[in-house]
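Below is one structure. I have some questions about it.
Only a single protein chain was left out; the remaining protein chains are all shown in position.
Coming up: chain A.
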Amino acid sequence: MIISQYPGLGDIDTITDNFEQAGYICTRRIATVVYLAAALNKPILVEGPPGVGKTELAKTCASVVARPLVRLQCYEGLDEAKALYEWKYGKQLLYTQVLKQQLAEILSGAVGLRDSMQRLHEFGDVFYSPEFLEPRPLLRALEQPDGAVLLIDEVDKADFEFESLLLEVLSDFQVSIPEIGTIEAKSKPIVFLTSNDTRDLSDALKRRCLHLHIPFPSLELERQIVTQRVPNASATLTDQLVRFVHAVRELDLKKAPAISESIDWAKALLLLHADQLDTHLVHDTLNVLLKYEEDVATAEGSLHKLLGPAVR
C-alpha cells in the first residue's frame, strides 16, 4: 500500500465515506479514480455535462484532505503571466533606483573599466530572483509546503497554446522560469482539470491525466444527493422531484437540467413550503430548472405526461 501524503485518501472505501461526510456522494468510479490520483500522483481530467459536480468534487477533495484549494479559472486569452508567474515590475523599478544610489559606493576605488566590471559581477544579480516573483495559481499551488488541491477549471475554454504550458506542471510538477531555473513542487498537489467538452483537448494533455467522465446520475444516486444537500425537503417531494427531472432529461432540450439545477429547484420548492409537486407549482417554478425559454415551453407542452408518472 502506498502511503499518500494526503490523509483521508487511503483506500477506496475511506474515500467514499470521507466524501460523503463532506457532503459529496461519489460513485465507486469517482472514488477509484480519486484514490488512483492520490496514489500515482497523477492529475484527474474530469469531463461531463455542466452541473454534475465536477468543480464540487475538487472543492470537496480539498476539504477532505484539509489543504488549501488553489483555483485557476480558464478563459480564452489566459496566458502564463496570469496562470504561472509574473515579475513584480514596480519593485524591480524601485530596486534599480536603489541600485543606482549604491553604485557609487560599490565602484569607489575601482581602477579602470575591467576592475569596475569585476566588482559589478561580484555584486550579484538579484534583479531576476525569487524575491521579485509574483506567483500565479499554478506556481502558488506548487509552493504550498504541505501540498494543495489545484483546480484548473474549464480547461477547454483556454487556448490551445495554454495546454502546452500546462504539460510541464502536470507531468513533473515543476515550472521552468528562464531567468531563474526550474522550480519544483515542495509537495505534489492533487490536480483536477475540468472540461465541458466544448472542444477536444490535445493528446499530450490527455495522456498525462486520469480520465473521469461524470454522467448524469442514476435515479437512486440523485435522490441521495438531493437528500444530502437539501435535508429539510420531505422525502415525497425529493422523490417526485428527482423522477420529474429524470423525465425532463429525456426531452429534446437545449440544455438538460443537471444536479445543480435539481438542488436549486428543491431549495426553491422548500422556500415555497411545498411538500409535493403539482401542476401549478411546477408551472410557476419551471424556470429554476430550465434555463432557456424554448426548453420551458417544450417541458410545459408535455407537463402532464411528465408529471403523471413522477407524482404517481
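The rule we apply is simple: a residue touches a chain if its C-beta (ideal position, glycine included) is under 8 Å from a C-beta of that chain, and two chains touch if they have at least 3 such contacts; residues count from 1.
Operating definition for what follows: contacts and distances are computed from a predicted model.
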Leaving aside the chains you can see, what is the UniProt protein name of the one that's missing? Options: "Ethanolamine ammonia-lyase small subunit", "NADH-quinone oxidoreductase subunit I", "VWA domain protein" or "ABC transporter ATP-binding protein".
"VWA domain protein"
Tell me which of A:R119, A:K206 or A:H283 is the one touching the absent chain.
A:K206
The missing chain sits against chain A at residues 2, 12, 28-29, 32-33, 35-36, 39-40, 42, 44, 159-161, 199-200, 203, 206-207, 210-213
